[in-house]
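One protein chain is absent from this view; the other protein chains keep their places.
The block that comes next holds chain A.
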Amino acid sequence: MLTIRENLLETMKGGNPDRFVKQYEFIDLIMEVPLGLEFNYGQTWKDHWGITWQWPEGQLGMFPVHHDGLAVIQDITEWKSVVKKPAIATSDEAWAPAIAHANAVDRKEKFATAFFAPGIFEMTHHLMGMENALMALYEEPEAMQELIDYLTEYELEFAAVMMEKLKPEAILHHDDWGSQISSFISPEMFEEFFVPSYKKIYQFYKDNGVELIIHHSDSYAANLVPYMIEVGIDIWQGVMNTNNIPELIEKYGEKITFMGGLHSGTVDYPGWEKEVVKKQVEETCKANGHKYFIPCQTSGLPIENFEGVIAYIDECIDEMSKEEF
């Protein structure tokens, strides 16, 4: 029997895995990275960029708030006067929990994986609101390019510290690039504004020893897959069924692996039902096969909202492995 790590690599190269990869099993995720992210259930707060967030009680996630003058950037041409890079923690004390975790990872079995979020695209709309960010790409492209370059610079500075402290073998990087049915921007616009930044960021990680770039975007983004490959993404996590995953595997599988196929909203819900989950796992495993594909919830973290879902999905994947291998 292959190790978890070997099984993943066989899956990614279209070789001979001996079972399905079970969701995030190959990742030992170091969430202790001092990114400055806050998750304050039931509260409203400002983060280290000055972005206001709300996490309503009873809801599964938090949202940036831009109404009533709360957006950090009110006028994109004036962004330099309001956007200031937060200080990056560099002390051993700040990194101690993350370092301890990184050192404890069994790297023969799993990839020590550092976490980074939010990505460049998300940062632009967190700072000024989605509509303004998207329109600014047309109306003030120079200012937007400058802002994107500035955000890229911050990510690279953070990456340098993170690589030195943790020496991770993989990066799980979040940046949602689309809705369920389309990418937010055209491939041409994506190429012009975001591909150069991601090339720099992901190349930096690769140059410093990272073996796996796992990019999370739980969305449609089939039209961006050639760029994902170009910027160095090894695994697209969050791929939804709206993308026609079998077609993507056929076309691009040798260059990128697709991880998803199980929409979190339809498996991880209040009072989730075993038969519903089992059916979806069966469908995604049968439709997408075991080469270049990892059955996984589209959620960007290996956590569940409703107790027991992850373990049951894993159980169903085990069943499928018995059936298909």
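One rule holds for everything that comes next: a residue touches a chain if its C-beta (ideal position, glycine included) is under 8 Å from a C-beta of that chain, and two chains touch if they have at least 3 such contacts; residues count from 1.
Just so it is clear, contacts and distances are computed from a predicted model.
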So which of "Methionine synthase", "Amino acid/amide ABC transporter membrane protein 1, HAAT family", "Cell wall protein" or "Peptide/nickel transport system permease protein" is the UniProt name of the chain that got left out? "Methionine synthase"
Of A:Leu37, A:Leu70, A:Ile88 or A:Met130, the residue touching the omitted chain is A:Met130
May I ask which residue of A:Leu2, A:Leu60 or A:Ala117 touches the chain that does not appear here? A:Leu60
Checked against the full complex, the residue among A:Thr77, A:Gln145 or A:Gln180 that touches the missing chain is A:Gln180
Interface residues of chain A (partner: the chain not displayed): 54, 56, 58-60, 63, 65, 67, 130-131, 134-135, 137-139, 179-186, 189, 265-266, 269-270
